[in-house]
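Every protein chain of the complex appears in place save one, which is left out.
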Amino acid sequence: MEQLLANPYVQPLILTAVIILVFPLVAGYIVLAERKVLADLQVRLGPMRVGPYGVLQPLADALKLMLKEDIIPSRADKWIFWLAPVLSTFTALSAFAVLPLSDRFYVADVNIGILFILAMSSIGALGLILGGWSANSKYSLMGSLRAAAQMVSYEVPLGFATVTAIMCAGTLSMQGVIQSQFERGVWGAFDNFGLMLIPTALFIIAGTAETNRAPFDLPEAESELVAGFHTEYSGFRWALFFLAEYAAIVVISSLCVTLFFGGWLRPFPNVAFLELPLSTVFPVALFALIALGCLKGVPRQAIFGFKLVMLALTGAFLLLAAMFALPVTNEIVIGLFWFVLKLAVMVYLFIWYRGTFPRFRYDQLMDVGWKWLIPISMGGLILNGVVQLLARS
Amino acid sequence: MAATTLVPPPVQDDTFLDSNELVLNMGPQHPSTHGVLRVILKLDGETVLGADCVIGYLHRGVEKIAENRTYQQFAPYVDRMDYVAAVSNGLGYCLAVEKLLDVEIPPRAQAVRVILTELNRLASHLLWLGTHALDIGAITPVFLCFREREEVLSIFEKYCGARLTTHAFRIGGLQYETYDTFEKDCLAVCDLMQEKVKEYHDLLTGNRIWVRRTTGVGILNAADCKDYGVTGPVLRAAGVPWDLRKAQPYSGYEKYDFEIPTAKNGDTFDRYIVRMQEMEQSCRIIRQAVESIPEGPIKGKVGKVIKPPPGEAYVSIEAPKGELGYFVVSDGSLNPYRLRVRPPSFVNLGALDKMCRGTLVADVVAIIGTIDIVLGEVDR
Partner (left out) sequence: MENIIKTFLLTDLLKGLWTTFKNQKPSKVVTEQYPLARPPVAERYRGAPRLNNHPETSETLCISCNLCALACPEQLIVVTSERNPETKRKDLTTFTYDVSRCMFCGLCEDACPVDALELTQDFELATFTREGQIWDRQMLEEGPLPVRYTH
């Protein structure tokens, strides 16, 4: 057994299997979180019917999508129509391989990890383009053309922002970037006397565009193009596109967290006296509070199974709190905790934009990308380079 | 996609081999055509070369129905044309028949009519704002607008028992006396609106994306407005201070002090600003009317059987969407001989092609939203 675990391929394989099996569920819950947060922003309640406060909604949705009739338009190019969602999902999930979920949970620490993620997200654009083209619908075609132009354009400022961060860290490996932030004792976003905030802001803006999220959701602009590139998709194929979109959000957010917000490091990683309050007290208190909230929510609705689910949730969160209270388990999961917490904040930002901003027009999108973001990101790169050279030499 | 028979024949000139032209069939099932409007767009890439509206998917023959109903019986049907502004429709119809009958409306009934129509203008503009923002991609304002609209609708519900298709007015005056807290509720809505309009301004007016999406889009200048017969906020946004409430006051509008908001450029942003200001002016009118509401009877001298003398009457009012006219011809019997409606949505929709040319696909939905059409009224 020990021999088996010592095999360098075993742990990555197990993690890969876990990611592939668990991520669809996670994506489902991100969708639920999106619906709930949007509802909060819009003075309404969001899903409330499937399970208490709608917590079982993702399972119901997944079941519905799997049971839906699989429709391929008669004039569609069947093979490409089939290939497109697969390609999108495949590339988006592949990028997970290099994500540093914590100091010990990662599939691979490749020395070109960041390049790999950027490459995968570029190929992901191909899925959108093929999907829109193969459906043989004009709305789909326009959506996919927009997707092509948008993703190519916004990769440039995204790339420049990434390059700035890489320059600051001095490595292309994801774990290496985090390590360098630990050594410098400051998150990437605040490095170089705060000048790194420029590429951080640009990364968040370009990342939103890269994942086709509002206010840059032109490829699927529902008020103009019905559903854009996936107008003709339904059922499970559509679910795959959806999965790919949320996977892309997680990947871009993870990249942002890793490059600029210290990855799995806690805030102020080099300040020793914050170790106890931030690494033990904070997570324990957080999960205990959530558990308390769940317990408080138990008797409100007299629906069958409601109590059971709420009590199970209470138990689960208490278990998590206990896990962070014990030093042995704390050491294993604390990195994951900070990573997921930062990721959650990023995803919340994405949802918040969507709930607030109107959509750009196609030409304005290009305008913002080429005339504003690219020059600013180049300027940020040069500025940071000069400052870094002067400060570190 | 598009029915091939509707594709215009290729033009025999240099651009004959230009394969960039695309005919896009938008609607009748499309999320932003506000119902069942069908627009056939001719595109070059994403640039619109021309737009053609196909209407009639909601045609119910309302004008023909009128010929088979008595005057009172037809009143509920007018609510179902512009169902967003049912009270205004009812007012226009009642005024037209009252002109035929030549009856005097008691001042109390007139004041209540003004209050309810202005409340309805608020409701209609709120719905417009929400859906217009939704078309441009901002998904939150629609919920906030519906929240405020709910307050207006609950006043309708308390006053006449229905929220949307109100049937609030009867020929000769009102059927229902106001309820106990009517005045208080109306003032509360005015206060609420004043507060909430600020929120909309925070959310949209200053927002650079909103400004860029709306400025210079769908320009219709004053001369074009007159050519197309366009009325309402679209005309006022082009700089023409034409408002029937001032130009030919009806139902006692001359008693109230209010302004006609206008703008200069006649683009989508101006129309947005004009409507936002109109909401504030409506609140102003409601306040004045509530404070000066006279006591007295609510129904004029109208018999149980309405039988106008032979003749014809045309009355037009300033509905939230523009000039709403009712032309009634009587042959002395119980039913109208002919009834014709001049719907503002239908006339304003005629300018869509003019406004769309040269813009992008995304602008088309913004323009459809900004002319504020209701398909029930377009198709009748």
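Going in written order, the chains are labelled A and B, and every chain counts its residues from 1.
The definition used in the following text is that a residue touches a chain if its C-beta (ideal position, glycine included) is under 8 Å from a C-beta of that chain, and two chains touch if they have at least 3 such contacts.
No experiment lies behind these values; they were computed from the predicted model shown.
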{"item": "Option from B:R38, B:K99 or B:H167 whose C-beta touches the chain left out", "value": "B:H167"}
{"item": "Given B:Q29, B:S154, B:Q194 or B:S292, the one touching the chain that is not displayed", "value": "B:S154"}
{"item": "Contacts of chain A with the absent chain, listed as residue ranges", "value": "40-45, 48-49, 301, 303, 352-353, 355-357"}
{"item": "For chain B, residues in touch with the removed chain", "value": "69, 72-77, 80, 140, 144, 147, 150, 154, 157-162, 165, 167, 175-176, 179, 199, 202-204, 206-209"}
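The working rule: only the chains that are shown with their structure count from here on.
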{"item": "Of all residues in chain A, those that touch chain B in their complex", "value": "38, 41-44, 137-139, 142, 214-215, 217-218, 221-226, 354-364"}
{"item": "In the complex with chain A, residue positions of chain B that touch it", "value": "1-2, 22, 24-25, 30-32, 46, 133-140, 143-144, 147, 203-204, 207, 209-210, 212-213, 360-365"}
